[in-house]
Every structure is written in C-alpha cells, then in structure tokens.
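A single protein chain has been omitted from the complex, and every remaining protein chain is retained in its original position.
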Amino acid sequence: MAWTRDDMAARAAQELQDGFYVNLGIGIPTLVANHIPDGIDVTLQSENGMLGMGPFPFEDEVDADLINAGKQTITELRRTSYFSSADSFAMIRGGHIDLSILGAMEISEGGDIANWMIPKKMVKGMGGAMDLVAGVKRVIVVMDHTNKAGASKLLRKCSLPLTGQACINRVITNLGVFDVVDGGLKVVEIAPDVEMTQIVASTEANLVE
Amino acid sequence: MAWTRDDMAARAAQELQDGFYVNLGIGIPTLVANHIPDGIDVTLQSENGMLGMGPFPFEDEVDADLINAGKQTITELRRTSYFSSADSFAMIRGGHIDLSILGAMEISEGGDIANWMIPKKMVKGMGGAMDLVAGVKRVIVVMDHTNKAGASKLLRKCSLPLTGQACINRVITNLGVFDVVDGGLKVVEIAPDVEMTQIVASTEANLVE
Amino acid sequence: MANKIFENAEQALDGLLFDGMTIMAGGFGLCGIPENAIAAIKSSGVKDLTVISNNCGVDGFGLGILLDAKRIRKMISSYVGENKEFERQYIAGELELEFNPQGTLAERIRAGGAGIPGFFVKTGVGTIIAEGKEHKEFDGETYMMETGLKADISIIKAWKSDTEGNLIYRKTARNFNPMMATAGKITIAEVEEIVELGELDPENIHTPGIYVQRVIKGKFEKRIEQKTTRSRGDA
Partner (left out) sequence: MANKIFENAEQALDGLLFDGMTIMAGGFGLCGIPENAIAAIKSSGVKDLTVISNNCGVDGFGLGILLDAKRIRKMISSYVGENKEFERQYIAGELELEFNPQGTLAERIRAGGAGIPGFFVKTGVGTIIAEGKEHKEFDGETYMMETGLKADISIIKAWKSDTEGNLIYRKTARNFNPMMATAGKITIAEVEEIVELGELDPENIHTPGIYVQRVIKGKFEKRIEQKTTRSRGDA
C-alpha cells in the first residue's frame, strides 16, 4: 500500500539527525515535526526570523507578533532566538541549515525543482523557496508521485518554471524514496506493497540502479 | 597669529550641527569633542561598534570591554547603542554618518587625502580611514598647513599613497579654512593675524577665488 | 537635539509624500506592519507608488488598502498569494510586479542601506529570475548579481522607541523592519510605546537611532492571518 501523507512525513522524519538545524516547508513537510524520532533533538528554523520554533500555541497563548513562515501562530522555546529577515537568509544562503524539507509540483532527474509558479494560473511568488533550495546543505522533497491527472511528477525535465537547478538530494513520494544520482533517480526504498512495476510506470524520470 | 591645535579643534567644532552623527579621528579631531558649542547636541560614533560615545571614565569606571577606535577606555551614555563592526561600517559606508573629522599627512586640490602610509617607513594599516572618507556625507580634514620641514601639505597632487580620492570637502589648518571647489582650494577663512601672502607661500595647491 | 517624536502618522509623513515615489514597508504577512503610516498614506491621496514589501497585505488590510485604492503602480515582493485584488490588477495589467526571492529581497535592502550597490548570490541561478542578470563564477560555482535597493521613505513598525529613535522589535515582528530602516532616505517608525532615553538596554538596540528620523506612537489592530492553536489535551 502506498504511503499516506502522514507516512511520508514519518519517513521524512527519519532523515533528521541529532543536533540538526532544519527548515520545514508548508504542507506535508510541516507534519514532519509530529514524527521526530525519540532521542533526536532538532532545532526548527522559520525563515521569517526565528530559530527554535515551538508548537502551536494554546488559545490563551496566541500572539500576533509570533508567527512562522506560513503565517501560522506558533510559540517559542527556551532555545529560541529571533533575528531579522536579512540575518535569517544569511543563515540559509550561507549554508548553515542542515536540512530543508519541502513540497514540489515537479522535480527532474537532474535534481531541479519547480514549486512556485504555474504561468497564467498560479503567480503568488516564490517566497523563501528559491533561497532555501539554493542555500541549504541538504534538500529533500516530499510530494505525491503523480499529479491528480495521474501524470508523473518525477520528470526528465521540469515543464514548469524552476525554483532551483540541480539542488535536490532526495525525493520522498507516496511510492518510495529516490536519490538524485548521476544519470537519474535511484530507488532507495519502496513503500510497503508497492511494486517496482508501479514505480516504473509512474515515473517519467530515468531510474538508475 | 596662526591657530593652535586647540584653536583648530574649536574651529572644527563650529562645523557641528544640532542632531549630527559624527565620527572623530585620532589626534586633533578627538579634541573637537571638548569644544562642542552650547545648544548643539551631537552623537559620536566609534567605528569599532558604538553610537553615543561618552567621555573618558573616572578611574573606578574603567572597563576593558568599552573602548573607542583609538583603543582608549571610554564610557557610555543614555543614548548609547552597541553593534558589530559589520553593522558599524554598514552605517559608515551607507552614508548615514553626517560628518567625519580626521587628520591627514597630505591633501590635494582635487580633494584626495593621504593619511595612512609612508612607503618603507610607516606601514601600520588604514584601519577604518578608507571607509570613513569614502562613506561619510561630509569629510573635513584638520591638520597643520605645512610639515616639519616647512613644505606644504596642501598639494596639487598627493605624493603619498591615497586613503581616498576626491572625497574631502573642507580643510582646516593652523592658517585658515579651505574648501575643495572646482579648480582648487578656496580660502573660506583666515586665522587671526595670518596674511594671505603667508597662505599663498605655504600652499602648493591651486588657490581659487 | 532635534526632536524625532511626532504626534501621529499624518504629521510624521508631512512633506515627504509625492506621486511616483518609492516606499519600503516593513512586515511579514500582517505581522509587524506599519498600520498607521499605511492608513495615512492612503488618506493623503498620493499615487503611482512603487512599494517594496515582502507581501502586499490582504484584501482590505495592510498594504491591501493601498492596492484597493489603486495607489500602487509597482510592487517589489516575494509573495503576494494572500490577495485576490492583487491577482486581479496584475492579470488586468494595471499593476507592475517584480518578484524577488525573499532572502534576495532582504539582502538587497540591507545592501542599499549599507552602501553596497551590487552583490552575488546563488539563489535563483538557472531560473527565470536569472534572465538578464550578470553571472560570474566563484570557486567553480555560478552566481548572479543582485543590486541594492533604496527608497524615498521607509515606513516601519517596532515595539518600543526611545526619544532618540533607538528601536527594539518584538519576536517575529522584527522581520524586514530593521533593514528597511537603513535603506530609506527618511525612515518613519511607528511603535507601541515611546520610552525615555536610557530605558532601552544599549547592548540590545535592534535599530540604532541614526536610522530613524521620525517616530510616532501608533494604534495597532495586529490582525492574525492564520490563527492555529492546539488544545490542552494535545499537550
């Protein structure tokens, strides 16, 4: 059976290492915070200017001055520090964040990612996504393997405008885990009861051993 | 009678305007702080990372963590803020300081200044001088009109390696006050009992009306 | 000492506004936005504005009220997804738009205030935002040049100011405000509290007063975009 959204988040959480500084994108990546393995302590960065992001507040703790990059109200921790957006992206661009986990609309076998724009349809802006994929040490995409029409989101070449070029290290989909390697994507793990034939049929990108 | 060091500092202090943010160099410029006119409130910047520099400490106030750019112990004021050297020079380079008053070995009629190096003789480094002359809105040099050998320090062209090019606005010497204008230096003021002939004789730079 | 404290946003903006000007407005989403200056700019009638701000408010609030009133000619932003009127004006060709990656936008503003007219980043290389930009190799990697940004005025929101304009911000309401303070020819800060000189800790001034020309005590709605909570049971 293919992985659910929560399974994918749990699988992505296995990528966390003790002491990591991590930026989680909107959507499934946000759920990763609910699956951090025991004994692993990570510090979450919010690119609007916070290191050490805590959980959502209780109703009586809500503070309009304390939000994450998804504009959701959050809380601080004992380790928290606040800083400006310039300092926040100096941290990101300078390669100090260990891991970025984010969603995508498409990725390519060369490690390109598209997740910010559908020409003439969705023109909201890239926010911090281009900075994250270009600057963070390791970038992992979590997304469904195919789109609603059933077409592969793991492509030879992205059809949508890129967010970043040759910057993705690993992709976790509902069907499995794939690494970007020389020549294409390498199957690292297959979701329970998923057949390799299903992966091959659902993947446009070149799959390599 | 030509101006003394203290007279020159007092004359330079007349350049201060209420609300100015000012950086004072080492030597005579430091003395300017003793002559700030009544009713004029200025904030002194120290380029090692402080805005709102106070006077020297009393003996029992001396603090090794609180020094100015000349490495002298100083004090803070109620308006003081501390910041990093990068933030300090962002302030200087970005044109936020109203006035820099500093010494020089030579200046040229085109507004060049040399004050950091005598090849094979004095090689201490430029410190913050190049940043100050390039970044501050208005730059005033205070120095003796001639060197110990009696040669003019106001030249057609500097002979020493430059600290900055076309960056000086005004020069205050023991003989008078001179503005850098098109074509040369313009005499703005003459020290008491100094004759124009003495200025002409002591000045290599072109003097214009 | 020249007085920096003004009665209200109208007075603080007096003499500074003109059609076609460039305004930087602090905030991230609706967090830490200069609500009072935005309202006063709307009331003033000034138009054809270029506005530099990470977002453009929401429909009917924040910078959205300038958009609704058609005062904005061009936006320089990183994300405008919360705003239907924005999309409408943009698709109708009524509004110019320049998207910058958020970190590039933040750094361009810092650079503008720091006397740095250009700098190189890796962000966006190989994407459509790289088109027409100068590229250069450093240590075998390709970077592209971005330029510094300045504004005629910056309108920012802080938590507290002293009478010299030394500012501190609160939590994530800091965001773009400190850099914008440095990049406006004139910076107007609106704060929740004006304190006496000496009440702020010199070690912890987030924006030194040299960057702030005018200060007002404002009134703030502080609207929340996405109120997300957990219940005590979840803990």
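Couple of notes before you dig in:
Note that the chains take the letters A, B and C in the order they are written out, and that residue 1 is the start of every chain.
Please note the rule applied: contacts are C-beta pairs under 8 Å (C-beta built on N, C-alpha and C of every residue); 3 or more make two chains touch, one makes a residue touch a chain.
Nothing here was measured: the structure is a model prediction, and the numbers come from that model.
The chain not shown here makes contact, within the complete complex, with A, B, C. Of B:E76, B:E106 or B:D144, it is B:E76 that touches the chain left out of the display. Chain C meets the missing chain through residues 107, 111, 114-122, 136, 138-139, 141, 143, 147, 168-171, 201-204. Where chain B meets the chain that is not shown, the touching residues are 46-50, 55-59, 61-68, 70-74, 76, 82-86, 88-90, 92-93, 112, 123-131, 134-135, 161-166.
Where chain A meets the missing chain, the touching residues are 18-19, 21, 41, 43, 45, 51-52, 76, 78-83, 89-97, 135.
Methods note: only the chains that are shown with their structure count from here on.
Taking the mean of each chain's C-alpha atoms as its centre, the chain lying closest to the overall protein C-alpha centroid is C. Each chain gets a centre from the mean of its Cα atoms; the one farthest from the centre of chain B is A. Each chain gets a centre from the mean of its Cα atoms; for chain A and chain B, those two points are 54 Å apart. Spacing of chain B relative to chain C, judged by their CA centroids, is 36 angstrom. Annotation: 27 Å between the Cα-based centres of chain A and chain C. Among all residues of chain C, those that touch two or more other chains are 110. Looking at chain A, one finds that none of its residues touch two or more other chains.
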